[in-house]
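These notes concern the structure reproduced below.
A single protein chain has been removed from this complex, and every other one stays in its place.
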Amino acid sequence: MGVLVSPAFSDFVGYEVRVLTVTIRIARSNGEQAFVVETLAQQTVLDALFYIQNELEPSLSFRCSCRVGMCGSCGMVINGKESLACRTSLNPLGAEVTVQPLRHIPVIKDLVVDMEGFFSKYRLVDPYLKPRPGLVNPIVAPPSGHLREEIDLGLECISCGLCLSACDVVGMVPEFLGPAALNRAYNLVADVRDDLAEQRLSMVGQSRVGVWQCHTHMSCVEVCPKNIAPTRAISHLKRTLIRRRITGHRPRPMPKVQRIVQEEV
Amino acid sequence: MRTESVDVLILGSGGAGLFAALHVHDTNPRLKILLVTKGLMGKSGCTRMVQGGFNVVLDPADSIERHFSDTLKGGRYVNDQELAWALVQGAPGTIHELETRVGCFFDRRPDGTIHQKAFAGQSFDRTVHRGDLTGIEIMERLRDQVLARPIAVLEEHRAVELVGDGSRISGALVLDIRRGTFLGIHARATLLATGGGPTMYKIAAPSLEKSEDGLALAFRAGAIMRDMEMVQYHPTGLLAGAGRVTGSVLEEGLRGAGGRLFNAQGERYMARYDPDRMERATRDVVARAGYMEIMAGRRGPQGGVFIDVSHLGAAFVRKTFPGMVQRVKDVGYDLATGPVEVSPTAHFHMGGVAIDSDGHSSLLGLFVAGEDAGGVHGANRLGGNGVAESTIYGRRVGDAIGREAAELPLVSVPDAQWELRSQHHARFWQTTGGENPAHLLGELRSLMWEKCGLVRRQTDLNACRDALAVLLDKVEHISVTGNREYNLRWSDALNLESLVIVSQMITESASVRTESRGSHYREDFPQENNAEWLKNVYLQADDHHDLGMKIFLKDVQFTREIPPAVKEAKLDGNPQHMVQR
Amino acid sequence: MAAESPIKTSPESEKTSSTPVSWAWILQRFSGLLLLVFLGGHLWVEHFMNTSAAVVASRLTHVVDDSLDIGLLISVLYHGLNGFRGIIQEMLPEGRGAWLNYAVFGLGLITVVWGLDILWAFWYHQPFLTL
Partner (left out) sequence: MYHKNTRGYKAFWVHRISGLLILGYLYLHLVLLSAILLPSGAAHFNAVARVVEQPGFVVADIVLFAIIVVHALNGIRLIAADFGAMIRENRLAIWLTMGIGAVMVFIAVLMLLPHIVG
């Protein structure tokens, strides 16, 4: 068995290396297949998949891009937990590793899933900012403002789909919007620049697809690679809906804006 | 074979591609737009990986002229000044649009206005950012806006050829990676926004699927290329053993905030290379200094040097650079409390397709934006000007296409030609038992790192040229097996082909430029030669030359600012005056 | 810039106020909290004090104890049956649960009457309804 490196990296192997022999069981489209690989220190599941695809099984398919946890392309279920392959080190996983495609999202081939299964839900909450009329300059927003802090906690989502896969409510009620879409909905509802809060709240308030389906398992919180807590956003949405029910809807004041240098001389 | 006709074909879904799609649509909503991306929309590519931020003049104490001067100075005065001007002048409006229309939200100062941090090579703190992972915010929000508009998207489709007659582009041949089938797309206007990504180097920062496809496509279609020798190496690429995280960048803000670089002997070596600016010198200087230290043997256990920010205080580092702390933690170090081993890493390609400031290439119907285009950054790009380029030019070129596309003709390509070209790109299925593209890629990366990397010599470049010819021949012997659906080896083969072609361009350009300038350093010509080399190297595919390309030089046009060296030379009355650094 | 915004505006923005889910959701939590009080009281009274029919009956003459048990009865039935309804609803495909609300409401009503009858029997030593 060769070493688990593509030749490009082999030059690095000149220091203390912990070699582990790992059996990797991959749930492929045509059944499970096991591979034995040797890992070097600091290698991840993604490195192992590359080694397998390069050297052992060229037809293996998986998806990746940035390899540093910023793009959310390499989501898969590793040893039963939704993870990004690029950020899952092999060393702590032990001698047996199982790798499966994400759940609740249709599989295209092997570990490649059709992210349309994720985005079809995401799209339903109108995930884009619709600027309020008159919003012509960046707003003045002190970073310590309460609402801004709440948004910041959920802003770094990379739409990797791990939370959707981990959400057992989606397994029970396939129409449920799921954690990522609801997290995005809350960020926009809380954003003073946005003009579509009513539309979004009416979507997330619907009984079958909306926040009321959430059973607070918090599986999404456990698996999120960016340490976002979608459950927190969902609880905010629930309370926002209830507050509106009790006190009615009050228009938000227009935020202060910052004058900046204008372009197009 | 399946063919489609659209008004505007956009290749690539990074900052340039998505922003252009929005602007084409907003300028002329009647245009039928098709966005084709090699990966998932907004997820593949490098804008997503932007960490530090976006250079823009917002503060009244700063000025667009200063940003312009910094950009030229950083680029060692071989930038296309009109392109650089369009960059700095379009930056405030782009930030404006990102904040008020796209939905981005950048970090604020305590008073609530947009925060701007320090980056290397700049005379003012002007880098707007969102934490230390700015690209996520920009790409997610641009993607959200594209979802809201009637823009057709083909994900995991890669362009394998721009189809045209040598003077005009009429569309592109596209491979559906998921099905393994080809699709011919006719378009009035084609935008090349696939991004560069010099991944032909052993240590490289771009995302893994990047392979300079756009440059190879444009070159083969006959477009004029420029500055191909200018490859930027980022000084602080993380070393993570044999893992693929190796080469990923630790952001420039670390040095901007006061991070220090040490060699294995604990010496702050920048004092010997640039005592004034130290670690805040431009990337070319700092990267080469690191490389020299490594080559001189003053290297750490993984063959690198060390960056240390612990003196800034652990709490400050954790709060300001959470993404970097996390990344470093993933590979087993603590950025907040101690040094981390880093190495120069191939990061960005300043060279690319020659364009004007509205993105027109030398071919009718082919527009280029983002890293695929050359000329904006000259010989070295400033940190924070990269994402600025892709978004600003995405907007500009999108507007231009929106204005012009309806007037461009829709030229039909005969079915026979589509068939012929798709057979060509499926030729790897005909051979059996041949070369493994992953191994060839390894060869290429070692070759380019050693022979055409941070330090170049004529003898090495000659050897590199020969080795690349051999490699290109081996590419023809790659065999791909299995079924065609989502076949990664096929993609590897196509990637490798692009990379070898672009490597050839880099090598040829590098051997022409017999001086050192910015990122291009010739050991045999170590001085910057302003008397002879305030010029750009242009390339164009040509079957009548031995190399398959013709090379020509043009003087830089100083349309807006005359470089200090030229001014001095004029004062001296001696045009041959050589300025040494 | 854009001639007109392609982004659609809300056609049905008032829909939120017509969904009954939020009330059910609030009441489920509210009844749960009430149960903590009522059930705690009930268990204390019934189990940790001496148990005999006379004692129980005499205690029940106190208004507080009466309302404790009636409150317990109603809140436990609301909380339990609403939870039960949720479980069943989740197993049904979308839009197929209209009958469920009536069925569960009916069941709840019958059970409340039944429970009140039992309490009546404690107070007056004979059932109100003779079955």
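By letter and in written order, the chains are A, B and C; residue numbering begins at 1 in each of them.
Just so it is clear, a residue touches a chain if its C-beta (ideal position, glycine included) is under 8 Å from a C-beta of that chain, and two chains touch if they have at least 3 such contacts.
Worth saying up front: this structure is predicted, and the values here are computed from it rather than measured.
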Displayed partners of the chain not shown (whole complex): A, C
Residue numbers in subunit C that touch the chain omitted from display: 29, 32-33, 35-36, 39, 43, 47-48, 51-54, 57, 76-77, 80-81, 83-84, 87, 111, 114-115, 118, 121-122, 125-127, 131
On subunit A, residues whose C-beta touches the chain left out of the figure: 27, 77, 80-82, 100, 103, 166, 168, 215-219, 221-223, 229, 231-232, 235-236, 238-239
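Just so it is clear, only the chains that are shown with their structure count from here on.
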A-B compared against A-C, more contacting pairs: A-B
Distance from subunit C to subunit B - Cα centre to Cα centre, in angstrom: 64
Averaged-CA centre spacing for the pair subunit B and subunit A, given as whole angstrom: 26
Subunit A and subunit C: spacing of chain centres that average the CA atoms, whole Å: 38
Junction residues of subunit B, two or more chains touched: 148
Per-residue overlap in subunit A, given as positions that touch at least 2 other chains: 128
Residue ranges of subunit C in contact with subunit A within the complex: 5, 7, 9-17, 19-26, 90, 94
Residues of subunit A touching subunit B in the complex: 3-17, 40-44, 46-47, 50, 53-55, 58-73, 86-87, 89, 108-110, 112, 115, 119, 122-123, 126-129, 131, 135-145, 148, 151, 155-159, 184, 188, 191, 193-194, 256, 258, 260-265
Complex contact set, residues of subunit A against subunit C: 128, 130, 172-173, 175, 196, 198-199, 201-202, 205-208, 210, 212, 238, 241-242, 244-245
